[in-house]
Structure formats: C-alpha cells, structure tokens
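This structure is in structure tokens; I'll ask about it shortly.
Of the protein chains in this complex, one is absent; all others appear in place.
Up next is chain A:
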Amino acid sequence: MTTKTKNNVKITGKPEHPTIMFAHGYGCDQSMWRFVVPSFTDGFQVITFDHVGSGNSDQSAYDFEKYDSLDGYAGDVIEILEENGLDQVIFIGHSVSAMIGALVAIKRPELIKKLVMIGPSPCYINKEDYYGGFEEKDIEEMISTLEDNYLGWSSYITPVIIGRPDKPEFSEELNNSFCSIRPDIAKHFAKVTFTSDNRNDLSKIKVPTLIIQTEPDVIAPEKVGEYVYHQISGSVFTKIQTAGHCPHLTAPELTIEEIKKFLNYGG
C-alpha cells in the first residue's frame, strides 16, 4: 500500500517550488487546512494528508501497536516524504502534529527545513513543576465525553454541504468521512495524544522553528507555548489575537500572515 491511499495524500501547488506540508491535529482531518492552503499554492508545492485512522485515510491500516506512540505517526510522515522524493520541507503541524513534526525533524533533520508549530504541547498533563494544563483525570473525562458521543459520530458520516457565501471557492464536495473517526480509534488516538510526554525532545530540535500561540487556548495554554519556546533554542514565538485551539479555522488570515512572515514569503 502506498502512502497516497494509506494517508490520503493530496499534492497541489507548484511542483517546481519548495514543498510545504500541513499536518492536522487530533480530532479532524486535512480539511482543517482548507482556509489556509490556497494562500500557499502559488508559491509552493503543498502536501496535505490524513493521519492513519483520521479522515479519509485507510482505517484498516490503523495498527494499535504502531500508533501507541507519536513515533508511529512520525514514521508515516517520513514515509510520505520519502515516497515522494522530498526533503528540505517546511512542516506546519497543528496541535499533536506539531510534536510529530518535531520528532521527524530530530530523527531526519535533512527532511525538514523549517518547522511551524501551531498550538504545540509537549506534555498535556501537569508534572511536578511542569504545567501542562491538565490532570490525569481530565484526560479520562475527555475519553468519557468521547464515549458519550458515539452516537454523534455516526451522524457525521452523512455529508451535508453548506454553501459558504463568504468563500464560494470552498463549496466543493465534501466527502463522506469528513472529520469522522472510528470511535475505538478516536479513543486510542486521544489517549496517545494527551498522555504523551515529549518534553525531552524539544531541545534536540535544530531546525528554525516558529511557535504560534493563541489566547486563551484550553488545549495548549500560553504557558505551555512559552515552555516550548524556551526549550527550543533559536525558536520564534508569536501570539495571534484569537481565541481557541484552531487559529487556522478561527483566524486563518492572521495564521497565514504569521507563517508567511516566518518564511519571508510574500507581503
């Protein structure tokens, strides 16, 4: 099986230009990037994909052992890049994918030229003198919220296409599995994401890194973003004036602007 089907890899933009890869976080799929991607297709070759288990990936490829740590996901990113003969890629990772990108940059520095972390957290659970924002029981509570929403999930499978009067270019057909995820995978992915601890990896990141922070962000609070910034030497920290964990959805223009500034691209 190629990564094209396994990870539902989509390549757009200009093949002769540098490559920029967008990796979605926990809970949705690559459609999270739809407000951001169009701003980069003129100057870059753009790769988006779904993590195995999410979106339109091959759910049968979800191996509970392999994906029991973020390394499994990092391995997939490496595979996608290798299969397409790509290196020196700009990696934009949201939430858990910010850490997945970091793992790739540590393991295979030649593959990643620059790293953009949106709402990163190396460790969600509070530990001794580290503030992650959550207690262990909070994570359990989230899992039980997931279980309460089994029913809700099945209803997501029905596609409903809502016209977007503000941005008609996005009224394209949405596919059936839009942001849907198998409940057992959702639970496992949540557990792996929110119990991961990659604090010790941060200082090993040697590529230029941008951290994009919002305020307030319940999932990755500002304190955590600052921690990441202090651990990665030479990194850049920027705060976007919007609330919530998904600035690429709530404030795509600001997010695009920060990424462009970091890449010295456009105005």
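By definition in this document, a residue touches a chain if its C-beta (ideal position, glycine included) is under 8 Å from a C-beta of that chain, and two chains touch if they have at least 3 such contacts; residues count from 1.
FYI, contacts and distances are computed from a predicted model.
Chemist: Write down which listed name, "PqqA peptide cyclase", "histidine kinase", "ABC transporter ATP-binding protein" or "Y-family DNA polymerase", is the UniProt protein name of the chain that is not shown.
Modeler: Of the names offered in "PqqA peptide cyclase", "histidine kinase", "ABC transporter ATP-binding protein" or "Y-family DNA polymerase", the absent chain's UniProt record gives "histidine kinase".
Chemist: Of A:Gly27, A:Gly53 or A:Gly225, which residue touches the hidden chain?
Modeler: A:Gly27
Chemist: Looking beyond the chains shown, say which of A:Ile90, A:Ile125, A:Cys246 or A:Leu263 touches the absent one.
Modeler: Reading the full complex, the residue touching the unseen chain is A:Cys246.
Chemist: Over the whole complex, note the residues of chain A touching the chain we left out.
Modeler: Output for chain A: 25-28, 31-32, 34, 95, 134, 138, 141-152, 155-156, 160, 162, 164-166, 174, 178-179, 194, 217-219, 242-246, 249-250.
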